[in-house]
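Notes follow once the structure below has been shown.
Every protein chain except one is present and positioned as in the full complex.
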Amino acid sequence: MKISYYPGCTLKTKARNLEDAAVASMAALGVDFQELERWNCCGAVHSLADDDLIHHVAPVRDLVRAMDQGSDKVVTLCSMCYNTLARANLLMRQDEVKRKTINDFMSEEKDYHGEVEVLHFLNFLRDHVGFDKVRERVKVPLNGLKVATYYGCTLVRPGNVAIEPPADRKLMAEFLEAIWASPVDFADATTCCGSYQVLANPDAALDVAARILESATRAGAEAVVLSCPLCEYSLARKQDELLQKNKISKDVPVFYFTQLLAAALGLGSEACRFDLSPRCSVELLKSKNYPIDAAVVGV
Amino acid sequence: MGYTPEMLELIKRVEATRPARVEMARRGENFPALSLEERAVVLEAFHPDYQKEGRRPVKVGPDKGLVLPDEIATMLESRSMIRPDKVDLSHVDFDTDVLIVGAGGGGTSAALLASEAGVKVLMVTKLRHGDANTMMAEGGIQGATQECDSPFYHYLDTIGGGHFTNQPDLVAALSHDAPQSIAWLESLGMMFNKLPDGRLQVRHFGGSSRKRMHSAGDMTGAEIMRVLRDEARNRSDRITTLEFCPAVELILDEEGKCAGAILYNMETREFFIARAKAVVIATGGNGRLHIKGFATTNHYGATMDGVVMSYRAGVGTTCLPSTQYHPTGVAYPEQNVGLLITEKVRGLGAHVLNIDGEQFCFPLEPRDVESAELIKEAVEKKKAVITPTGRVGLWLDSPMIDLLHGEGTVRKELPAKFIQFARHGIDISKHPMLVYPTLHYQNGGIAINANCETVIPGLYSAGECTGGVHGENRLMGNSLQDVITFGRRAGVSAAAYVKKGVELKKLTLDHVAKYEKELKDAGIENPMIAPVLLPDYSTDEVAARRKMEAMQESE
Partner (left out) sequence: MSHHDSKSASPMQVATGDRAILPEGARTIPIYVMGKRYEVPETLTIMKAMEYAGFKFLRGAGCRGGICGACPTVYRKEGDYKLYFGLACQTVVEPNMYLAQIPFYPANRAKYDIEAISPVAETVHALYPELFRCVACNNCTKACPMGVEVLDYISAIKQGDLARAAHLSFDCIQCGMCASRCMGELPQYHVAQLVRRIYGKYIQPRAAHLEKRVVEIESGKYDAMLDALQKMSHEELEKLYKEREREPDMAPPGTWMPEDTQYL
């Protein structure tokens, strides 16, 4: 069995904190986590139009690249990439007619029938690394950190590519427990962050982001954890604007789940990348007096 | 495709003699090299530069009496495509500070430096911006950048390589500016081959005392050209570039200053008057004149236009009789004809053989001697192979290299050549290559000083179209440095001249009329029309059909 890692473009540019933390954590856990040698943009969205096959070409090509490199599983960190790749994979497995058309179009590549399995990092952690192993390796238990488990939409919708049964969500909670933090489920855990409306209807996007943040706080969370750069944009980077427009009453710390993993494993600042997170997130960790290296939280 | 069955049959003769030759090479024995006296004899008899046949004194112009190859003499004894009495010079289409003729490495460097000095630049070229020999230079660019080296040694290597025939002030300028030129290219974002700490990778070359050859992959010239072109495009507010619109005649003013040029839009066949306070000629080489019918490594437009125009205006030349031939250009397959096969192939032990698979020369004579020996074998001994397209060639026995140095050496040491031939179905580790000397470089040209000035005020020149810096023999890597150093100097000089304040008087083409009278007085009937701009590769059959009377009248 060979597992390859598919990063996605945003992780290489605007979401280095999502990637760097994951890659360093895997190294610390002694897990072989090789990035695909060749890959392209996943396409970012899964086209639903019945005759719009061209937008499946990008994710399918990535899956072909994984197959070419002898990988039977490809792991993603970004929720959007996960969703796009997984749905394209499903299409190539299930729709014989479209599969043939796409394979014929990509005649310079090997034919693809869904040979590769697409995994989200959370599943990979649970099934291939093991939360027990993570728990054993934790050097900085994040005791008492109350974190809202924010899934957004693309990890759990549609159901046939959900990382776990949407009605019985526990992956994020199990992950947080493995690093000794306290998961907080909340009503808006799978509400869309609004990123799809950012350009067309920016006010609506702000409203829904405010609702999610307020809902998490009301449920008793001190912070929100997520796995998607678009969610992070809506919920973290827009907070200044949300405060300015009085849509939220106070700022809310937001982390990528991988950053908390790296912090719990006792990794340094170049792994945790809190420098790329909102200031309030760092302040929260500092206030907890965890035995984290001062440099990690940027003192 | 690969070799034809007929050629494969001939290759059997090479294979028959190979075991004995490989044994000989293993014993360290070589086909005897020529003595200095014998070299002189073969050069005298067969090197194109040394032959009286095919050379004659030019009958007109500032260098009247100078013995030149026929093709060059005829080109200089040409008349303009402009009828001087029919041109209305009072109607000016383009008015600029500096007009640059030619948009290769030299012209573009001049354009960039002139524009930096704050003057308006118009750059014209007959093909696309960057279609130039600069683009084709693979090997590298010289410059004394390393601690063990200095401009002193660059000077010595260059003038020694040129048999001490070089023009000293130009050699001094070249070796002085070379590191600055390389630093300029680096600052423009050129991707030099570097060591991890940023140190420039350098190599030796024929005639070097220090490693001074800098490169960018095996396409140094192309990398230089595309970076310069990209920068000129960024400055399109200050540099106007006209493609497919060459200069065809210089314009002077009544005081004899250079005052612009007549441009010719090759696509619409329109003529334009470009008035300029200064003109830089950077039109490149003359390989496409195919002196004595030789193939060439030069680009399609290398037809000596700048030398022709400036000669007509009264500018003499330096070292013009000298041409560089490379002994091993490709003779087959047809698509690679004229391309270089590096000296390294012979350095690795490959023999040069005739049609019978026999050696006839020491493979590592100096370039000019080696070329002469190949020509002798083909022309005098008639022992060359004739290709399906009627070219002559001699074998270069590359499969010996693997036999001498181990399986896979050809592939490892000559990757680009291996791929170039493999693309056409020839495995050069298994089959020999067919080669013949090829025209490589115009050593001489327009006479300039170290500021790129000619004898005409306001007329400057830079690059392969000029003469003197290389003397009668150019070293590898000095041609790219030539275009950058002197292109930059020409841009600076022309801009400074303009900024000093130039007042152009009435424009005139009297020099053209005067030159045509000189042609007539010299008894030259039906002179050719030049610049020719592009070579004509029509077959005789096509040419004959084109010349039918009805066709001529319809034109």
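Labels A and B are assigned to the chains in the order they are written; within every chain, residues are numbered from 1.
Here is the rule we go by: a residue touches a chain if its C-beta (ideal position, glycine included) is under 8 Å from a C-beta of that chain, and two chains touch if they have at least 3 such contacts.
Just so it is clear, the model here is predicted, and its values are computed rather than measured.
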With the missing chain put back, one of B:Val22, B:Met81, B:Ala222 or B:Leu364 would touch it. Which one?
B:Ala222
Out of B:Thr17, B:Ser150 or B:Thr409, the sole contact with the unshown chain comes from B:Ser150
Touching the absent chain when the full complex is considered, from A:Cys41, A:Ala173 or A:Val198
A:Cys41
Residues of chain A touching the missing chain are 7, 9, 12-13, 38-41, 43, 54-55, 57-58, 61-62, 105-106, 108
For chain B, residues in touch with the removed chain:
1, 4, 127-128, 130-131, 135-136, 144-153, 155-157, 159-160, 164, 168-169, 171-172, 175-177, 179-180, 182-183, 186-192, 194-202, 204, 208-211, 217, 219, 222-223, 226-227, 230-231, 233-234, 236, 244, 266-267, 288, 290, 293-297, 299-300, 333-335, 337-339, 386-392, 423-424, 534-539, 541-542
